[in-house]
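Notes follow the structure.
With one protein chain held back, the other chains of the complex are shown just where they sit.
Note that the chains take the letters A, B and C in the order they are written out, and that residue 1 is the start of every chain.
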Amino acid sequence: MIKVGIVGGTGYTGVELLRLLVSHPKVEIALITSRAESGRRVDDLFPSLRGHIELGFSDPDDAELAACDVVFFATPHNVAMRSVPTLLAAGTRVVDLSADFRIRDVKLWEHWYNETHACPELIADAVYGLPERNREQIRTAQLLACPGCYPTAVQLGFMPLLAAGLVNTQSLIANAVSGVSGAGRQAKIDNLLTEVSDSFKAYAVSGHRHLPEIEQGLADIAGGPISLTFVPHLAPMIRGIHATLYATLNDAGRAANLQTVFEAFYRDEPFVDVLPSGQYPQTRSVRGANTCQLALTVPGSRDTVVVTAVEDNLVKGAAGQAIQCMNLMFGEDESLGIAQPGLLP
Amino acid sequence: MIKVGIVGGTGYTGVELLRLLVSHPKVEIALITSRAESGRRVDDLFPSLRGHIELGFSDPDDAELAACDVVFFATPHNVAMRSVPTLLAAGTRVVDLSADFRIRDVKLWEHWYNETHACPELIADAVYGLPERNREQIRTAQLLACPGCYPTAVQLGFMPLLAAGLVNTQSLIANAVSGVSGAGRQAKIDNLLTEVSDSFKAYAVSGHRHLPEIEQGLADIAGGPISLTFVPHLAPMIRGIHATLYATLNDAGRAANLQTVFEAFYRDEPFVDVLPSGQYPQTRSVRGANTCQLALTVPGSRDTVVVTAVEDNLVKGAAGQAIQCMNLMFGEDESLGIAQPGLLP
Amino acid sequence: MIKVGIVGGTGYTGVELLRLLVSHPKVEIALITSRAESGRRVDDLFPSLRGHIELGFSDPDDAELAACDVVFFATPHNVAMRSVPTLLAAGTRVVDLSADFRIRDVKLWEHWYNETHACPELIADAVYGLPERNREQIRTAQLLACPGCYPTAVQLGFMPLLAAGLVNTQSLIANAVSGVSGAGRQAKIDNLLTEVSDSFKAYAVSGHRHLPEIEQGLADIAGGPISLTFVPHLAPMIRGIHATLYATLNDAGRAANLQTVFEAFYRDEPFVDVLPSGQYPQTRSVRGANTCQLALTVPGSRDTVVVTAVEDNLVKGAAGQAIQCMNLMFGEDESLGIAQPGLLP
Partner (left out) sequence: MIKVGIVGGTGYTGVELLRLLVSHPKVEIALITSRAESGRRVDDLFPSLRGHIELGFSDPDDAELAACDVVFFATPHNVAMRSVPTLLAAGTRVVDLSADFRIRDVKLWEHWYNETHACPELIADAVYGLPERNREQIRTAQLLACPGCYPTAVQLGFMPLLAAGLVNTQSLIANAVSGVSGAGRQAKIDNLLTEVSDSFKAYAVSGHRHLPEIEQGLADIAGGPISLTFVPHLAPMIRGIHATLYATLNDAGRAANLQTVFEAFYRDEPFVDVLPSGQYPQTRSVRGANTCQLALTVPGSRDTVVVTAVEDNLVKGAAGQAIQCMNLMFGEDESLGIAQPGLLP
């Protein structure tokens, strides 16, 4: 059994990790920390877990965490990097769902996150946890930086096009939509049902923290600099990311059968599903599931390709992908514990 | 492996059976019928099942169904009773999620459903599939009549009070609320998002088809006639039943520790969960789960007891309970394939 | 023109007052106060009001408020009572939408609101602002205590039955459902879209602050003590109250034509609408409107009458009713500025 510790178990990423891990056949949850809820039973805060977990939240303690095989950080940024050196030194593996180790350029990270990085020397050791891109490095990673929810959908959507050099890399557009759980379980007027339900808006148009992560990832895939306009939006739903991606086809792109390109690219991926031509994905199809569903269209047979991609931001965009990586890190079947279909309707 | 056939696989109860059964370790789905969608792949209609099922819908055929170990009817009333005699004669077990075999009084059934019953002689053989009431009979049942969604919540909520004779049986009130999936996957203006979202209403106040089923069940539990006022409502949500039950305590009821009564009554039940005093259940805690969560209160310490109960109408109120019964019928662990926690948030 | 001041303009009751008053032909809004948002333009906080109001929020100042003809308090309890003595002394009329002057029994008030009342001597002068009950006293009121949202719906629903003595007064039940705006515009995790959408729950079953107000009102109508079980619930919608009321008919009640009783009782009321027999109200029909729609049913022709009533909690349950009262207090047409139909869909 893999002995798991979870730091920051009171947010939506935390409770989603718990939902999936309590049914995972090779995992034993040893420890769930929360400064604010220390001493409280987990199932008192989350009654959906009654009967599934007997633990209470404990105060974070690096020594206790170091006794685990792997520690998940389901925290805001600026938490994991305080404990990671200790844990790695103890031989404990770390799966960080926060942003602390996602950006290789520490200055860029410090600019967007407005913090001094606590252990810049470890950033280079972190493996970016997108299995469709880095599966082999993930298997041996000690420190795993899980991708953000937007970056996962945008990278999976653009990847076959950029990897094959089929589009102009300088005019990429990602019009992305998130459910409200992406904003976390925090007391904010802006995310009250009364403020966001039955409404739709863009936000952070002039710049969102996920932009440098997406740009880094797309540039890696393209093998050179790219230029991206990324506009996030908020939709009145609990879960789900929907990305609508626009790119201009180059000569190779116009000549290619894009449906075939996508299907071939993702043929062996257990969690990326290219829909048949003419279907478009909807977020509810992957509610609670670890799957990213994709479709592509070239409207009017002109030179703009439109890719639409959906995922559950808490699963493939966070907790599910983290467990997928954990499975790889511990030599288990990659799909173990995360193979359930979505909850529809 | 239990070879399963499903009749009526295109409704919400049908797709929920599929969601649960594709992960059930002892089930092989052999056949899914639909007159309207015959020939179409199941995962074309329900993209959430892509990668989980390769079958297509087929035309219903009693001979093919009879080759299964068990057939689920996820149909409107007036379908199962046409095929049940043939299937039972062939030794195939039947789990009927419709209303055809729920009411023992065939005249009462014919009054509420406005049909002539096709096999009234078989009604007496049907076992009512509420495991918390009829577990032993379910184990040996050939023909199982699954409870409706409202009846499950209302009976589970009143049961400890009526079984122990703690309330006046002549002034019971069940104020129940359902999500829209209870109305089925049918093209009706009344259930468009534009008609029911951001709104709330009562319906069928003067009489709902689930009333005679609830009355029959409560009278069985009470061991004598009861009188119930049942008012169903529609809430703007996809899944969930919330029942608020009111009863007047008698002398025994006023003397009892009701919290203790409820906890003792359900102590060994895997799928009924009595919340600690002071907590109230919410439907989202059981979204996608087979659990009924209950709480009870005596406001102002007067003589009215209020029980609140929640369930997912498609799981404990339909498909999950049907599988729970199937597990019992085939000697499997009662929780097999239906033990997952709810999807929260 | 009536010169209006509003204290507490940043909550939902405040913005609803503004929405209605900016179009009111006899009103000039002179002043909107908010400690937290002092100095900020109103339409910066509420972009729906751009082009409709040029004011900014100002710090509350009793002298400035006293220069108004009428001051609305759209505040939590424990604010209005601090300023009311000064305002009344200056001859300014006060419409208090909070709870400070609703309960005549000051000890009862202090028990439920856990505060010492600041001016108990003025409570007796306050007129309870339910026009259907107190129209004549409202016309001459200096200090008006606006009813809460639940109390308005529950009293309007029970009133014809209690006034005519048609039901047992000792076993009343009010099963009420509110949209989330009833909880106010406050940063609370409990009311995030992610916590309350697609879900339903009861709350405060053991006792809600609106209970003593409802009990006082119903006892006044009945002309003697009543006993009520009141269970509030939260539905995933922005606006709306739906009350399902249960009462046991007495001999007079069984003999009466209740539909006729209700229609006669409310015949001349501009804002209470008794639906034809067989129809049930839905909250969306009164979204944004000052109307309470009612229906009544006697299920199974037994002796329990069920009344269903809907209102918009921010309009007839708060701001609209306050303006209705203001119209009466200033001798204007009672419907001025609040006669618009609901926003459907």
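The criterion applied here is as follows: contacts are C-beta pairs under 8 Å (C-beta built on N, C-alpha and C of every residue); 3 or more make two chains touch, one makes a residue touch a chain.
Everything quoted here is computed from the prediction, not taken from an experiment.
Hidden chain, full complex: it touches shown chains A, B, C.
Only one residue in the set C:G129, C:P281, C:P299 or C:G320 touches the chain that does not appear here, and it is C:P281.
Contact with the omitted chain, checked across B:S38, B:T194 or B:T260, is made by B:T194.
The chain not shown here is touched by just one of C:D69, C:D96, C:E132 or C:D198, and that residue is C:D198. Checked against the full complex, the one of A:N134, A:N175, A:Q216 or A:N290 touching the unshown chain is A:N175.
For subunit C, the residues touching the chain absent from view are 12, 15, 19, 22-23, 46-52, 181, 185, 197-198, 238-239, 273, 275, 279, 281-282, 284-289, 291, 293, 339-345.
Hidden from this view is one chain, which touches subunit A at 171, 173, 175, 177, 179, 194-195, 197-203, 205-207, 227, 229-231, 233, 235-240, 242, 244, 246, 248, 278, 280-284, 287, 295, 297, 299-300, 302, 304, 306, 308, 310, 345. Residues touching the missing chain, restricted to subunit B, are 12, 179-181, 183, 185-189, 191-198, 236-238 (touch as defined at the top).
Everything below uses one rule, namely that only the chains that are shown with their structure count from here on.
Note on chain placement: the centre of subunit B and the centre of subunit C lie 39 Å apart, centres being C-alpha means. For the pair subunit A and subunit C, the distance between C-alpha centroids works out to 45 Å.
Centroid to centroid, with C-alpha atoms defining each point, subunit A and subunit B lie 36 Å apart. Each of the following residues of subunit B touches two or more other chains: 197-198, 238-239, 281-282, 284, 287, 345.
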